[in-house]
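Here the complex is missing a single protein chain, while all its other protein chains stay put.
Naming follows writing order (A and B), and every chain is counted from residue 1.
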Amino acid sequence: MFRHVFVYRFKYLIRDRELVFWTFVFPVILASFFYMAFFNINKDEAFHPINVAVVYGGEEQYDAPFKAVIEDASKGKDKLFNLKDATSQSDAEQWLKKGRIAGYFTSGETVKLTIKDSELEQSIMKSFADQYRSSRLAVQRIAQDHPDSLKEELLKDIGNRGNYVKETAGGNSEPDSMLNYFYALIAMACFYGSFWGMKEVTDIQADISDRAARVNTAPVHKLLAFIAGSAAALVILFTEMLLLLAYLNFALHISFGNRAGLVILTALTGSVLGLSFGALISAIVKKGAGMKVAILTVATMIGSFLSGMMYMDMKYLIARYVPFLAWLNPVNLLTDAFYALYYYDSLSHYVRTMGMMCIFILLFCTGTYLIVRRRKYAGL
Amino acid sequence: MPVFNLCLKIFRRNWLAVFIYVAIFVAISVTIAITSVHDQSSGNGFTQQKAKIAFISEEKTPLTEGFRQELAKHADFVSIPDSKEQLQDALFFRQVTYVLRIPKGFTKNILDGGTMQIEKTIVPESVENAYIDIDVQQYWNLARLYVRHDPGLTQEQLTERLRQNLDGDTPVRMNVHEHAKTKDSFSMYYFNFLSYALSAILIMGISTVMIVFNKQDLRRRIFCSPSSPLKVNLQIILADLLFAAVALVALVGFCFLLDAKSFTTPNMPYFLVNAVAFTACITSLSFLVGNLLNNLSAMSGVCNILTLGPSFISGVFVPQEFLNDTVLKIASFTPTYWYVQANTKIAKLTDFDWQNLRPVFTSTLILLTFTAAFAALSLVVGKRKRLME
């Protein structure tokens, strides 16, 4: 009997193309868009040399060294600047106004900077000038204290910079908030899976649909039929999630850390979470399929929004100002579970989120059970 | 005008779905307004963003203390217990973007001319970190310079020298009058975001009406009535335009509520013109979608993809300067791309002469070309559909 119901529920569910679209095709398409939007961020190639100009003050002792340094910074493959030679300050002013340069330096005893915006490019220019200033002061000081020291050697040394900082990973992987978008997307797909759960309850509760009434008149234990149907829904949703994970990992090269088994376990937990959520809502809200769909959609969208799927900083805002909300949002828990697997070495964070998810699943399932176990209805 | 009234009735029936979009949209906009736009009014001068760092030193020497003070210029220190999990948490939730660790014996190693390194763990994409790196490198490179060329210095003397050298600031002159008030302002982000909400609402609303009217029986019934097809179509178009106008006014109205200041800038009329052109474009796109599709459930899928897709690849959610060139090339086949282009250009405008306005108008013109193309296509599709029945 289990097999019969399972097979037919499977056929029935999988042929609902609209649902397959929302739970699988849509997340895949959205992931592709995410990928296109984000895959350039974080990469060094994204840096374009800054257009700058220099206006020389006319004092050779100051102009010459600055010219040497800035020309050096405007050469080669990894150049910082695109240098434009300005013959006069009014030239540079004109360029700046038209937006052809991000700013210009004026050389002299202290190098000055003229800009009109305060952005990343201007900040880099300022850092460059700061660095030049302090290095020159240091050289001057040394030359002053040791007039005998070799100036050539000194200048060579200042150009020959050492690297005093190295990056170490805080754990397995570096924090990468782009990944959160993809993890939140999987969570969203799991919660769209709530529609499958909704269908199962709809087709087993005689007070919701006539088909369910028909099943209720058959010599089949109601819970057995419900469990068989839910198993079919779970197999479909879980398979979709595995395919989605595979697409993200192998086609889009989204990292999930190196604990594949746990990633799959998380996907399974997420699928159960989504299904049971849909089942509960469907069991509580008796009439009106439209109302149920609206509730599930809105809950999924709000949950995803609060987990940072549309806007990443949302997650940090919540972690900072209303941390308990992060624990009460099942979509966020699922997102965090994936992130914890990717990011943390220890599993304690992961176990905590999974534990919380299990509590939610228990809640949803118990609630559904208490409603679905009734086999006589007060009204149809 | 019975057809016109019916259209309005259908729009009203769909208020819930529209409301959801508006609510999500306004929520996102407000969050962005709170977080990502730095206050322009206070910043008439030059401001550098400070990075939040966790400074962990395994030794305490005059040199490392001096270093700490130098760093304080460009960084806010956040104290976090030195445990792996807690540091990871801090990075994860962006309490800090940079964890810096000076290993034991670092000072001595540097003074001996060694090559020991400070360890950092960072949130990769945060730009503020770059300045910290620059500061770190500069401080210890200068220290090395002194060690090599003035080996007689004591550690305290060296620290003092470095403090003197690094003191002071590059004078920065801001040509404030040339700075466009709307650049990177809330309004620019808002108008970019508007394209998402507007396309979602319009495609959903208008194509719903079109699908209802394209139902075979209903259309036949209408065309059997004693009103000419032209009149019927004109009424539908009129209702759609009214819906589009109301949606536009409502969304722009929110912008006025959230950032009234921008409405006094000379840039605002151009934003509005651009938004109107975009609205026209999406309206005709919705017409096309409505003519191509037959059922409402397929419509909501198509609507989502048509609105989210271009928004992602055209720089609505992620600014265009961060997008890959190939992606942008693909995006340039969507009207959203040109709308965002025009917005970004408008936001930067300070001179409103022809030379500066031309690129803006070019983008707007392309939008209008899209509008005409969609309109023509939907006429062709609509006609073919009617003939095929």
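The rule is short, and it goes like this: a residue touches a chain if its C-beta (ideal position, glycine included) is under 8 Å from a C-beta of that chain, and two chains touch if they have at least 3 such contacts.
To be clear about the criterion, contacts and distances are computed from a predicted model.
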Can you match the unshown chain of the complex to its UniProt protein name from these: "ABC transporter ATP-binding protein", "Reductase", "Ascorbate-specific PTS system EIIC component" or "Cytochrome c oxidase subunit 1"? "ABC transporter ATP-binding protein"
What shown chains does the left-out chain touch? A
Given that one chain is not shown, which residue among A:68, A:169 or A:218 touches it? A:218
Touching the absent chain: which residues on chain A qualify? 1, 4-5, 8, 11-13, 15-16, 206, 209-211, 213-222, 225, 375-380
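Everything below uses one rule, namely that only the chains that are shown with their structure count from here on.
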Taking each chain's centre as its mean C-alpha position, how far apart are chain A and chain B in Å? 15
Listed in rising order, the residues of chain A that touch chain B in the complex are 18, 21-22, 26, 29-30, 33-34, 36-42, 46, 93, 96-97, 99, 110-120, 122-124, 126-127, 129-131, 133-135, 137-139, 141-142, 145-146, 149, 153-154, 157-158, 161-171, 174-178, 294, 297-298, 301, 305, 310-311, 313-314, 316-317, 319-320, 339, 343-346, 348-349
Within their complex, chain B touches chain A through residues 16, 20, 24, 27-28, 31-32, 35-36, 43, 46-49, 84-85, 87-89, 91-95, 99-101, 110, 115, 117-125, 127, 130-131, 133-134, 136-138, 140-142, 144-146, 148-150, 161-162, 164-166, 168-176, 178-179, 183-184, 297-298, 301, 304-305, 308-309, 312-313, 317-318, 322-324, 327, 330, 348, 350-351
